[in-house]
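Selected chains from the complex are presented in situ; the others are not included.
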Amino acid sequence: MTATTLARKLEILKRIGTATVHEAQGQRGYVDRKIVPLDLRSRMAGTAYTVDGRAGDNLAIHYAISQAAPGDVVVVDYKGYMRAAAIGDLMAFGAKARGLAGIVIDGATRDAAQIVELGFPVFSRGLCITGPTKAQGGQVGVPVTVGGCVIHPGDIVVGDSDGLVVVPAAELDATLRVAEERDTREAGVRDKLAKGATTVDLMKLADKLREVGLT
Amino acid sequence: MTATTLARKLEILKRIGTATVHEAQGQRGYVDRKIVPLDLRSRMAGTAYTVDGRAGDNLAIHYAISQAAPGDVVVVDYKGYMRAAAIGDLMAFGAKARGLAGIVIDGATRDAAQIVELGFPVFSRGLCITGPTKAQGGQVGVPVTVGGCVIHPGDIVVGDSDGLVVVPAAELDATLRVAEERDTREAGVRDKLAKGATTVDLMKLADKLREVGLT
Amino acid sequence: MTATTLARKLEILKRIGTATVHEAQGQRGYVDRKIVPLDLRSRMAGTAYTVDGRAGDNLAIHYAISQAAPGDVVVVDYKGYMRAAAIGDLMAFGAKARGLAGIVIDGATRDAAQIVELGFPVFSRGLCITGPTKAQGGQVGVPVTVGGCVIHPGDIVVGDSDGLVVVPAAELDATLRVAEERDTREAGVRDKLAKGATTVDLMKLADKLREVGLT
């Protein structure tokens, strides 16, 4: 798959959004919704560059941002730490300059206003003005657990205001196909709803409603 | 009361806002503020069409949206369930197309970004990308408990960024009158504050302040 | 220090933001980040006019707003109370009319939409439509504990989307100097990042990375 092809696929996932992608792969890949975008308007899709970090230290995250390829999402298991921000606007600025697609932190960030203004997707558990140390190690390119979900290097990470969903690299095409079908179907449903139909009609729920006594 | 008359009254409640309406009816009708609008700019007022739903299933909600009248707010006791969204943008789209005033879910929703873009008021406890089943029943048009507040079919539900307040149908006129008086009085206060007065003067708090030793 | 000089300094702190100010004074002055601005775009800096209030009563806050000087931030220990708002839009309106820089409540507020529209910085733990009594006392101009941080009258309070940081009056100049240096340095870093450098290069992290086995 060429980079262009991948980019096009990611663009589609980004537009379709997390809820539909999650349905499309059989309700798998759910990341705890306590990890949220700094800006609810953020939409992101990219390849995971993973970091098994240390709580309160961001040395390995600096390294990851310098090594990840354009289009990657740096995904950091920061152990849910909230007493010191893993990244701030400088690192987000650098990540954007290098063409990364976004950053996901299982822990705290800072400089929320500047990052929102920058328009770079950052997902985290919340904010903290305290900064981290730059002294400890960590591992990159290993499976990590973020928001209760195991993410492997190369997995596709999709994010928007509803949260995050992870698509295994090998399932990208299958998921994409189902997601697009679902998305197209929903567009058709929307047209009919606009013309006065109800979801009871369009989803053929009348029998079920009768069965449970609602008519 | 004609539909037009009711619509006009609801418009006034919507403009005046939840805090003033809550005061106007003697600090009653408070709904737990953990139920919040997806869009903090949302303002909503309408007649409750109630659903006693099932956690994780939205069959009865599809039914309710198809049955509620224009201007109604569909109010769902979803048992505070957060592991599967009760509604998404399709259902919100359908509800808006049918002229409903809003939807209140004691539980999770999804497709936040699309619903905010749609400009349709949805109040819930938060987000979840997982979808519900469509297999169980429920009851409509019965008293429900949402956010710790009992809501009867036909009650008026008012919502904005501060949360939700419920006005019993029979008290609509009395509440409206007090709320408007209060609102007018506050407008006058605002004018005087703009000219340099203080709330200590305008609310005649000097005696009380002296009494508690603040002067 | 003239009022103009102080105002200029506060303007700089406001622009630089809480995270950098917090670093600049050696990671001190942190206020619990559960106290957040109603509007994430708020930026505020001012001199603390403190109120040791009573949970559920705002008489002393009315007094404080009438006594504080233009440029002051009214800082209220409301005991973390969430069952009745300490202030609403009228008080915020009055505070803005008197030229105050902002209000910080360790507890609930209300009328969020109106206060956001007003463009006046209010920081609190959240919202509640219920109003307070106006019957109890309190103390003004005394040290208070807000968000776990002791704040003295005259301290400088800086706030933005990341939260709040407090600068002791006596350390204003030293903190400002370090914060500006840091801010200038970061601007230079940003330029170099835009041209393709990485934070690993700019912060000379290569040795440390080698030491912990990341290369």
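First chain written, first letter: the chains are A, B and C, and each begins at residue 1.
In the analysis below, a residue touches a chain if its C-beta (ideal position, glycine included) is under 8 Å from a C-beta of that chain, and two chains touch if they have at least 3 such contacts.
What you see is a predicted model; the values in this text were computed from it and never measured.
Here 3 identical chains are displayed in place, and the whole complex they belong to in this file is assembled from 6 copies in total.
Rule of thumb we're sticking to: only the chains that are shown with their structure count from here on.
Look at the contact of chain A with chain B and you find different residues on each copy: under half of the numbers used there are shared.
A straight line joining the Cα centres of chain A and chain B is 31 Å long. The set of chain C residues that touch two or more partner chains is empty.
Against chain B, the residues of chain C that register as touching in their complex are 59-60, 62-63, 65-66, 85, 88, 90-91, 93-94, 97-98, 110-114, 116, 126-131, 134-138, 140.
Within the complex formed with chain B, the residues of chain A that make contact are 17-19, 22-23, 27, 30, 33, 40-41, 43, 160-163, 165, 186, 189-190, 193-194, 196-201, 203, 205, 208-209, 212-214.
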